[in-house]
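Only one protein chain is missing from this complex, and each of the others stays in its spot.
Order of writing sets the chain letters: A and B. Residues in each chain are counted from 1.
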Amino acid sequence: MSNAVLVLIEPDEGRVHLVSREALTFARQLGGEVHALMLGTVDEAVLADCREQGVAVVHEAQAAGGELDAYSAAAWATALEQALEGAGAATVLAGGTERGTEVLAHVAARRDLPMAANVLAVTSTEPLEVERQVAGGAVLERMRLDATPAVLTMAGHAVEAVAAASPGAAEHRTFEARVTPADLRARVQRVQARGGGDSSAALSAARVVVGAGRGAGSADGFADVDALAQRLGGAVGVSRAVTSLGWRPHHEQVGQTGSRIAPDVYIACGISGAIQHWAGVSSSKTIIAINTDADAPMMTKADYAVVGDMHEVLPAILEELDRA
Amino acid sequence: MAELPDRASVVVIGAGIVGNSLVHHLAELGWTDIVQLDKGPLPNPGGSTGHASNFIFPVDHNREIAEITLDSMRQYKEMGVFTESGGIEVARTEERMEELRRRMSSSRARGVESRMVTPQEVAEMVPFLEPSVIVGGFYTPSVGVVDSLRAGTIMRERAMARNALTVVANVEVTDLLVEDGHVRGVETTGGTIHADTVVIACGVWSPRLAQMAGAHIPLTPAVHQMISVGPCTALAEKPGEISFPIIRDMDTFCYERQHGSDMEVGSYGHRAILHDVDEIPSNEQAKLSPTEMPFTSDDFDPQLEQALELMPELLGDEKAEMRYAINGLLSLTPDGFPIVGETPEVKGLWSAAAIWIKEGPGMGRAIAEWMTHGQPEIDLHQSDVSRFHPHQRTRAHVRSRAGEGFIKTYGIVHPGEQWSGSRPVRLAPMHASQKELGAVFFEASGWERPQWYESNAPLVEKFGDAVMPREHEWDSRWWSPIINAEHLQMREAGGIVDLTAFVVFDVLGPQALEAVDRVIVANADVPVGKVLYTPVLDERGVFRSDLTVMRLAHDHFRVVTGSSHGMQDLKWWTDRMPEGAVCVDVTSAVSTVGLWGPQAAAVLGSLTAADVSPGAFAFGTCRQIEIGNLPVLASRISYVGEHGWELHVPMEMGAALWDRLLEAGRPLGVVPVGIGVYTTTGRMEKGYRAYGTELDADRTPAEAGMARARLKDADFIGKEALVAQGADAPRAVLCTLTVDDHTSTSGTKRYMLGGEPILTRDGGELVDGHGNHAYVTSAASAPSLGRHVLMAYLPPDQASVGNELAVSYMEELYPVTVGSVDATPLFDPENTRLKGRY
Partner (left out) sequence: MAEVNILVCVKRAADVTGEVVLTADGTALDGRYSGYAMSGHETAAVEIAVSLVEQHGGSVTVLTLGDEDAVEQLRDALAVGADDAVHIEADSSAYGPADVAAAIAEVVRARADAGTAYDLVLVGNDAADTGNFQVGIRLAYLLDRPVVAGVQSAEVADGTATLHVGSAEGTETYEVALPAVATVLEGGVDPRYPNIRGRMRAKKAPVETVTAGVEPKGGRTLGLSLPPPAPTQVTVLGEGPGAAPAVVDVLRKIGVLS
């Protein structure tokens, strides 16, 4: 067996997916000949990316019966195993996408091989040792990968995708995948595209949540909060202090003892950010805090902060939205 | 963020309820340049305040805690963060009902409105409570909940509005700077601050901070489990935070407190789970906050079951989920009291720790007063950091007692109840002999002291009904009729008492006389060999202590005081030593044995060549005598009203002295008697006051019946105040009362144990000139009188001999009569026995 590296690559908007290109860059560092496998049509754009990444051979799996038209991890694994034989690869690699991880896990399971997911770097080649992310990236693990072929997936953005010093040949080889009926027992039947914004979204599913705390001042201090939530098609969430004071109903409470939310954006107005509140909102993708106290925990943990009185800032935002 | 100043008049470390209250009150009292630090963010830096249940029950058996709590409630109300909900302590057993009746006594003794309620009445107030599970309840309408975080913010803001305070959050203290025993500053992750006063208000972290300076704040972080269940259908319709009374399910050590549509269930019933300070996570490491540790559900499951019994529908609601469950950390101390005041180890370093939400603002005010004026308005001697003896500051002791005390949080704690852990520690030299005599040991500041001797059991038969047996188990718990039999034997022949537990310290040096004269009320300028019994006052002319002082040489005085308050006395004196005088603690070097009674002189005379006849060895004098080959300092005073001596010997000779006294006493009927005689029966018959019960910083000598006809010429602490007091009539008068009839409605004779309210014969309240309700400060048998006697401060117009009043005990009234309105003893009022005339 050669020391070739086979990389499972995926397409993205007509090109090779960024994480696949990162995997290719990483594969070059391993020193062997780099092969790529694409399930589906390899066009000139893909070949161009592969050449840039120094890929020697680009394998394209085809299935005359349409077995590869819909995603099936097992079918992909079958094709990958064939490419692995074809390339005589000592290492099989994928970007850390859901599919990349799943397909390689199938290969590892079938061949009773160890697998390393979310690899950041190779720390030793003889024997092969890698450093990888575990616990959601919070911890690094050094792992021995002493079987051939070595099966590993890359952690996202572990390396930067850079062009090879000299372009690869990117020889395009096509083969017929020998997909079995067993491979097709689990196969994507249909895909439903993501729906548009639902203005009456429940708090826990809302894409936008406008939060308000004691800074609202009184039960009458929520007009701007309601208006902004409505304007953004989101929901209103309040802190425990607010429900405790009877200003708003309990079902709007967000935090440890209320709803936990994970919106695209959480706009926290006049909320200091007590730990119990934070526990309920920390999964938000973006947090914008508005507070008079720049030292409040919510202001120091947020992505964006506005120092000011919510009763002055919110009307200005609404005005700005109207203008835009 | 505020800049960290490099200098401050005071640095307060901690921004929980305690630190926040303290900076507010310091600012109110005129302090400026206050810096407050916390390692966490505001307004919830992550300490125990952040997860507190925030309810306040104003009734406490302990007066100090009760007064602080009532002051805190006033402050919370003034800030607008108090919501009155009412609170009910419910009983599932008859034994608990008795405890609730005792709580009624404590309630009446403080003038707090409370009443006993039936299960049906409880169910009317709390419809989701299952009345068949309980036998009754104790309802206090003024119970409420507070927003302690909001209160903290308000108090910080008030101090900042006075331009007195700089608050710096997210800064951690890394070291305390100490020079020559005085704190000089604080090193932090944000830089160094120079300050001559530093307060540790760091809750569970306080021991670590104290250690940085070489001081001790002996507390341990301990787990209090709490869950929140919700949303409960029955609560969801009610607006606001709380609309039903808080329930304390005393027999299961649980509470149920509504919080919006959630019900919080908290427990003190699980095993004691103690942590070390170094095991507490940082704000970053913690999942919630450092003091909200991972919930251990196994520990809580039994509690849940019991809570479900009490509130089956509400808590059994399938829609009510357990979303929040923590092992919350709070501070436990070895004796259950807060730890406040200047540390005895480091000048200028103060502790403000182990303070609960209900005490926060009151303690904040008291500590600020203490720091400003030298003493707080409300007496805090039980909470004083200087109360701890060295062994009580050890980790093992703290953990043992805190673990044992945890279950007492809601427990039925008898006033005489003894600790079982962390014993024995301090053994008197005659301990082996005492054990052989069947001593029943009670603990005093670590000392094992015989409370009575089983070897004296035959005396119970000898004296028959005169030993005043007690029928009721509660009244006779931690008590024995042998105490009264020993008492009678002492009055008949004599008694020998081990007093090794005394705290003894010497004042030495060329300025010793001036030093002592400045501290005590009595005239210290007396000949060598005089013994003085004297109050020690503070600047306000109220009691700091009462103790005896022997002049042993022109430049040498020896102070003898009780063990429980001795460490505070030692600090009080040490702090007030001028150049040229020092205090030296000789407690562990001196063993003391008391010998008193009609045959005392005969016993001592048989052992010494010295002339110990009453004429030759005058009362109030001391001298060195020889008991065979033992050099003994004999001091002729008495706390039991009999002729006799305190005999002081080097510790290692204590056992020999004891043996010789026992042997010489035996043929004369002189027996070893326990401390029960010394501290209760003997002294109560004689009207002798005790510090901590009758005497404390809320009382003046005039009120205690201890005013002097004239004051010494020399100046002394409190003199000015005494002179000023002299012009006014006392606002309360300490009286001795006798119980006229002990028979309860059930026919059982009952005996009060102390703490009960004194009322008019028909149950009317008695309020003195301070606004305090009359209550029993001490209660004891007076076997020589055949009566049960009580001491109580009464309103002056009620303080007349023969006045007929009542004492409320377990919710029944018993008739009492005032027997004495000053220090005149009920027994031997002429003190002929004390003079040696039998």
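Criterion: a contact is a pair of C-beta atoms (placed from the backbone, for glycine too) under 8 Å apart; a residue touches a chain by one contact, two chains touch by 3 or more.
Computed from a prediction, not measured in an experiment: that's the story for all the values here.
Q: Which of the chains on display does the removed chain touch in the whole complex?
A: Result: the unshown chain touches A, B.
Q: Quick one: which of B:124, B:175 or B:279 touches the chain that's been left out?
A: Of the listed residues, the one touching the omitted chain is B:279.
Q: Just name the one of A:69, A:160, A:176 or A:312 that touches the chain not displayed here.
A: From the options A:69, A:160, A:176 or A:312, the contact with the absent chain belongs to A:312.
Q: One chain isn't shown here. Among A:2, A:41 or A:286, which residue touches it?
A: Answer from the full complex: A:286 touches the omitted chain.
Q: Considering the complete complex, identify which of A:6, A:23 or A:117 is in touch with the unshown chain.
A: A:117
Q: Please output the residues of subunit B touching the missing chain, sorted low to high.
A: 229, 279, 281-282, 284-288, 293-295, 297-298, 301, 304-305, 307-308, 315-323
Q: Mind pulling the subunit A residues that touch the left-out chain?
A: 71, 73-74, 98, 101-102, 105-106, 108-110, 112, 114-115, 117-118, 129, 132-146, 153, 185-194, 196-197, 204, 207-208, 232-234, 262, 264-265, 279, 285-286, 288, 294, 299-309, 312-313, 315-317, 319-321, 324
Convention: only the chains that are shown with their structure count from here on.
Q: What is the distance, in whole Å, between the centres of subunit A and subunit B, each centre taken as the mean of its C-alpha atoms?
A: One centre to the other, that is 61 Å.
Q: What part of subunit B is in contact with subunit A in the complex they form?
A: Residue positions touching the partner: 1, 41-44, 46, 50, 147, 149-150, 169-170, 228, 230-231, 236, 239-241, 259-262, 286-289, 292, 323-324.
Q: In their shared complex, at which residues does subunit A touch subunit B?
A: Answer in residue numbers: 214, 240-241, 243-246, 250-251, 253, 256-257, 272-276, 279, 293-297, 300.
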